[in-house]
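Missing here: one protein chain of the complex. Every other protein chain is in place.
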Amino acid sequence: MAVRVAETGDHLTASAGQATSEPGFLDRLRAFYLRSDAAKGYVLLSPVMITMVALLAAPLILLVLYSLWTQVGLHVDTAPTLQRYQEVLNKQSYVDIFWRSIGMSSLVTLVTVGLAYPMAYYVAFGVKRYKFIWLVLLTIPFWTSYLLRAFSWKIILGYNGVINSGLMSLGLIHEPLGFLLYNQTAVIITLAHAYAAFAILPIYVSLEKIDRTLLEAAADLGDGAWARFWRVTFPLSLPGVVGAAVLIFVPTTGDYVTPALVGGPTGQMIANIIQVQFLKIGDWPLGSALAISAMAGVAILVVLFVSAMQLAVRQIR
Amino acid sequence: MADNIIRIENVTKQFIGGVKAVDSVSINIERGEFFSLLGPSGCGKTTLLRMIAGLEFPTEGEIFIDNQPSSLIPSYKRPTNMVFQSYAIFPHLNVFDNIAYGLRKEGLSRSELNRRVEESLAMIKLQGFGKRRGDQLSGGQRQRVALARALVKRPKVLLLDEPLGALDKKLREEMQIELRQLQKTVGITFVFVTHDQEEALSMSDRIAVMSKGDVLQIAGPKELYEAPNCVEVATFIGTINLINATVKAVNGGEVMLEGPGFGQFKAPAMEGLKVGDKIVAAIRPEKLTLAGQKPATGAFVEGMIKASAYLGDRSHHQVFVKGREEPVFVAAQNVERAMGSGFDAAKPVYVTWEPKSLILLKS
Partner (left out) sequence: MTKPVPEAKRMGDSGSGLLAFAIAYLLFLYVPVLFLPVFSFNDSIFVAFPLRGFTTRWYEQMFADQDMLNALVASLEVGGVVSIISTMLGLLGAKAVTRYRMPGQGAVTGMIMLPLFIPEIILGISLLILINGLNFQLTLVTVAIGHVMLCTPFAMAVLTSRLDGFDRSLEEASMDLGETPWMTFWRVTFPLAAPGIVSSLLLSFIVSFDEFLLSFFLSGLQPTLPVYIWSQLRFPNKLPGVLSLGALILISSCVLVFFAEWVRQLGTSGERKVGVA
């Protein structure tokens, strides 16, 4: 790679006396490589790029292709057609599930970001000496098994679970509460808990970056604590907030595990019906069309959201 | 024919975005000389140095190191070594291993390697510091380790990228003298980058003054100071008084100029000057003399001292002359051990000079 090309400099130094002869193609290539920062960089980057193209770009392209094909019995008819998309958009249950997922994710995002902001604010502005410990404590949950974290809510919210048995043994209720599990609320609670860590870091980073002397200037110009927060801190932290919101919204709309574990029949989300198409029914073209339509829908909503936020923040002066 | 160890021929370096850090520069550096690249930040001197080192490659042109074209030779095969601005002392190695770093590949015997490193440590006066680590050294000590690490490899050319910038004034002046003596002892070519013109003047055999990617003038310190070739060089090196003058008469070896505040005054002739030409006449502050009485003969202007700075061995005066916006800077040696400024601020003073001290520059 980079090494082999350069090592031949040995005999080049020796024969440099003949450097005035016409440089060959290989020499010109080497010269270009040595002169070009970009060439060296891309050579190093190539293994990663190739891996990602093979494992990410190619599969996604195949996904799009499949969505244009048709499942006929056990094989796939590759004549391109938009019929799968028509099926998806026309089926009311699919459309319903899509909007239900969007609704649940929006609620999750609101709750998670709303709770994470004061927490991040505290670490950025209130903690002086042990920031690292706080940050590690806040991010450890992020790295532990998502499956197990979702599962722990199942045992907490269950009919004979922690909350019910706890409340009953304390004598506060006489019958278990049935509405805790296997519905949308359970999904929302579980997702909010599972994705909490996602929200903290982006907000923290954008708060931490704020130049403290800006706040001192605002105070000097007459702003009290709340005004300083609203007019200086909040607008400057908004990119982090928007980033956190997107970081939570997008994955939660496509979540499979939580609805499957705690959602019950009314709490199913898009990912669950996609999984059924792929692993049970076997209609991959339909599943692909479903997946892509859902992704496109989410992407459009995210773009609208981000633009709206940018417009809104411009109003704060 | 000069023995040029480095020949920079029409070298241009263009970065992505179109910025030309170095624009068609040609410089010859002689073997054994202390050569400086001098200029303000952004003038291209560091980029040029890095191209000699092989850390960057020219977009156009060629650099010959000891008569070998270097554009296909990467930095680790060049007979040059560099002292980096940040010193770049390896934090995970102690002083001994830092200095020995470049010797590991050379196949020296253990005793030979030890001997050379110890020799280096003695040369930089840090014997016994071998086991220490970078963060246990002061800035000046790190700088010397960086120097030793580069010199122990006995390069043909030593490149120094503003190595004294981070040191305080006294230490910097000491190091300037030490570096100069070191260069003379070791006898190798030094290429030194700095933005401090006093530093360049005191240490170098020759200096290339650079600005915005171009080389303005290459000359020895005295020539740069006394015979700058343009206004930019004249103002960059030291302080200078500039007079925007018009040529009134040409008389063989002399010309008569007229300028605001100075009226008419004589100056040495310059080739190609005609009556009516606009020219900048320049004179260094120490070439001007202050007198309390109007002089009987010779050129003079009358003015009032508006500010004086006492610097111990000399005083700098700012004299305001009627008809001229900027003050005239006069530097006078404090020859007498008298208390008080010697000049009455309320009374007019007279500035005199020798016409031959004037430098004429095209604007």
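Chains: A and B, in written order; residue numbering restarts at 1 for each.
As a convention for this text, contacts are C-beta pairs under 8 Å (C-beta built on N, C-alpha and C of every residue); 3 or more make two chains touch, one makes a residue touch a chain.
Treat the numbers as computed from the prediction; the structure is a model and nothing was measured.
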Checklist entry - Among A:P141, A:P235 or A:G297, which one is in touch with the chain left out? => result A:P141
Next on the checklist: Can you tell me which of A:I155, A:I173, A:I281 or A:A312 touches the chain that was removed from the display?
Outcome noted: A:I155
Next on the checklist: Using the touch definition from the top, which of A:P59, A:P80 or A:G178 touches the missing chain?
Outcome noted: A:P59
Checklist entry - Of B:R149, B:R284 or B:H317, which sits in contact with the chain we cannot see? => result B:R149
Checklist entry - Since one chain has been left out of the picture, which residues of chain B touch it in the full complex? => result 15-16, 53-55, 74-77, 80-82, 84-92, 101-102, 105-106, 133-135, 139, 142-143, 149-150, 153, 166
Next on the checklist: Tell me which stretches of chain A touch the chain missing from the display.
Outcome noted: 2-3, 6-7, 37-38, 40-42, 44-45, 47-49, 51-52, 55-60, 62-63, 66, 115, 118-119, 121-123, 125-126, 132, 134, 136-141, 143-149, 151-153, 155-156, 158, 160-162, 164-166, 168-169, 193, 196-197, 212, 216, 219-222, 225, 228, 247, 250-251, 253-257, 261, 271, 274-275, 278-279, 284, 287-288, 291, 295
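Everything that follows uses one rule, which is that only the chains that are shown with their structure count from here on.
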Checklist entry - At what distance in angstrom does the C-alpha mean of chain B lie from that of chain A? => result 55
Item to check | Contact footprint of chain B on chain A as seen in their complex | outcome: 6, 9-10, 12-13, 16, 19, 27, 30-31, 34-35, 38
Checklist outcome for this item: Listed in rising order, the residues of chain B that touch chain A in the complex are 16, 57-59, 68-69, 71-74, 77
